[in-house]
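Left out: one protein chain. Kept in place: all the others.
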């Protein structure tokens, strides 16, 4: 079932925000304004946006190193994200986390993680809290095809299934972990094929199509909220850019053929969503343009905001270590 | 296919050795002669013996905390095992390892591990060496139903399958991890149901029947040696004794009903094997008795030997830390 | 005050805090049947939702406890020091770092209770005393109660703390008995050392099981007329440096007793602190009496040689007395 029209518009808006955010990041990174590592989400926007469109504000998410798309999709504000990337006080994490550690607890974002698969148990614990406290939020965790091979995923899926926790394990299968094809790292055809090993449903879905992702995740969310336990959703997608900004060496090595990249880029998730809206009379060309323009402006504002935000004071170095001691 | 007669006899002999070894351990433990924790294998003898009967001397095994059965089944000498338990210099490990760390590299025993599931990656690495060095030994690792939930198992099975390593993952499903039923720790009906998640064959077999175990493991070994990769074999079995000697508290708690224990003990692996030999005219009553008596004598000798073996000298404390520095 | 043993003090602290605060839960292996004693009676009183037996998946359930703590629960996790290695990524990458990394957004009220086995043939895989490693990692609180009174009071403080607290339960201390208040608001604060004995000749700082050795050594030395001041820091993070430095100012001498491996130990850290901040008071070298830098052997003939003993402490004090 298609989300209603405002939801479809909002999904497009968030996909545009992510795209332009990432384009801006690439720009300022190559200009030397941003120095840390950063992993662009371009090409995968439909995954985070489709998934988060199935969630409520109080639902929790956790993510990984490819980290800008998830918080924006969940409704985190882009100013806080951009300021964080520049290491400024108005960043989500007061500049302490940076690109790989975006988090906005106010909208249910429990944080990204630079250690691959490390947030999977965290998200499982969020589900445990929902169950024990008898609250009806659910928890969704984004992890990659590479990450799926970590023991943390196995342990988490097993626990979530045993305890029927409201958790959605969402694998973003962009087909590579840095240079390694999932065909050389995952010993079955699809990551979702592992769901039966935990007694949970597993689905593989077209991750370039936000509507398709939304639908599958909505089922998983409904199941979780009903107390029927976790699901594994694998979204097949493709990373259009390099693995990471700042790891130049990888640009030069040919782990993906030009044809493969070109072929994959034909299925741009923004184009697909725009086309779906036009085709379904959900938005006009002008409305789509309007959404794009507004998103562009919002990102430009965010950059401006981030640039104007001050750096943290030296005293901040010692703050936020412990909760009890202020 | 049944092993030949001498092999059937040898299997019985090793099962008897394990049984009497364990009975002796329980005895000297309650007399205070043995002080460390020790996890009796009584009731599970058919698993280790059936499995190791399918192996050659140069094949490798690794194990866990329930650690006396595996080395005896693989042909490790019982004197070295008993002396190790008493912390004497003639122990397998010169008294440094004790019950949970038996190892006899001379017959392919890469060692037991007190950390649950920790030897699973080790055994996988042994398989990797066989492959890279183009040797035809295989590697078999024993782990419990509880252990199967550790991430180490997931990672190891995935790697072994990807690389088609000659590894047999042998789960001793004795149905409990200390007091926890596998039904509350494994989110599928059988541990072997997880094999498809790694693209490898998985079989559940009656672990009280050494012949049945031998047959299934033989298939897995043949497959491994042929370069077709790993298998997961789950042996359904039952621990007749307490989880551990020296953890008295657990004796008192009723995590298994008396009826359940009594029912399980009706299927004694030694009785089953003896009956199979008699029924198949593989051995006479007298031959069986003779095997038992010889085994009893061998264990009595081993205890004598262990008692007479000296304790390590204080200097030994600093020996065996590093290979390069002597 | 009733006299109870160490394990029961921890059990009492747990039950009291669970009664006080419905968000407190316990998680661990075989807790419901209380295999190790500190969770006795909990499932009967608080039900299966709050007393959670986990599968053998330390990395997974340590992380689940942390995640749950971000969403309103206050988990108490029971484990063994050696199993921290298995769940180390969650302990370091998440427990210790999350709050800071997220600019203070994450609050992680989790307690990890870790038993430390000792002597009696636990051997290398079950004999880790790794509090130094968690001291080294900023972001965690590290607590070593050495008697039932502290066990209860520090445990209750840990449950009420909004930070990740690691409680290391030394095998030696865990058989001790002592008087313990039953006031439900009895707490022992973090960062306040306990001076167990005063004396002007030498300061002995005891860590975890080292406190007992220090006291025995001090008793013995007193007979010879050497008066030692014995300090139990009780918490290693935060560490009561002031108490140690003031004592060394009075005595001019320092011996630190620590059953953990000597290299990069808590004992070495205290020595380094005093070598910097208390240097001008020192009249003799600082001696650390810690475990030999070998894995813990099984044999009853070898294992005792590894650890500090009262005799080794006495020898060290005599050495610094010159």
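Labels for the chains are A, B and C, by order of writing; each one numbers its residues from 1.
Simple rule for what comes next: a contact is a pair of C-beta atoms (placed from the backbone, for glycine too) under 8 Å apart; a residue touches a chain by one contact, two chains touch by 3 or more.
These numbers were taken from a predicted model, which means no experiment stands behind them.
Participant: Any idea which chains on screen the missing one touches?
Facilitator: Its contacts among the visible chains are A, B, C.
Participant: Consider the whole complex, including the chain that is not shown, and state which of B:24, B:64 or B:158 touches that chain.
Facilitator: If we include the chain that is not displayed, B:158 is the one touching it.
Participant: Please pick, from C:7, C:38, C:244 or C:287, the residue that touches the omitted chain in the full complex.
Facilitator: Spelled out, the listed residue whose C-beta touches the missing chain is C:287.
Participant: Pick out which of C:137, C:195, C:220 or C:309 touches the chain that's been left out of the picture.
Facilitator: C:137
Participant: Suppose we count only contacts with the excluded chain; which residues of subunit A make the list?
Facilitator: Residues of subunit A in contact with the hidden chain: 35-37, 84, 87-88, 91, 93, 95-101, 113-118, 146-147, 149-151, 177-180, 184-186, 246-247, 249-250, 253, 255, 311-312, 314, 316-318, 321.
Participant: Can you name the residues of subunit C that touch the chain not displayed here?
Facilitator: Residue positions of subunit C that touch the missing chain: 82, 85-86, 88-89, 91-93, 96-97, 100-101, 123-125, 128, 132-133, 135-139, 237, 261, 263-269, 271-272, 274-277, 279-280, 282, 284-288, 293-295, 297.
Participant: Identify the residues of subunit B touching the omitted chain, counting contacts across the whole complex.
Facilitator: The missing chain touches subunit B at positions 60, 62, 91-97, 101, 103-105, 110-111, 113-115, 118-133, 135, 137, 139, 151-152, 154-156, 158-159, 162-163, 319-325.
Everything that follows uses one rule, which is that only the chains that are shown with their structure count from here on.
Participant: If you average all the Cα positions, which chain's own average lands nearest?
Facilitator: C
Participant: If you average the Cα atoms of subunit A and of subunit C to get two centres, how far apart are those centres in Å?
Facilitator: 40
Participant: Suppose each chain is reduced to the average of its Cα coordinates; what separation in Å results between subunit A and subunit B?
Facilitator: Chain centroid spacing, subunit A to subunit B, equals 45 Å.
Participant: Out of subunit B, which residues touch more than one other chain, so two or more?
Facilitator: 149-151, 184-186, in rising order.
Participant: Do you know which subunit C residues sit against two or more other chains?
Facilitator: Touching at least two other chains: 55, 57, 59-60.
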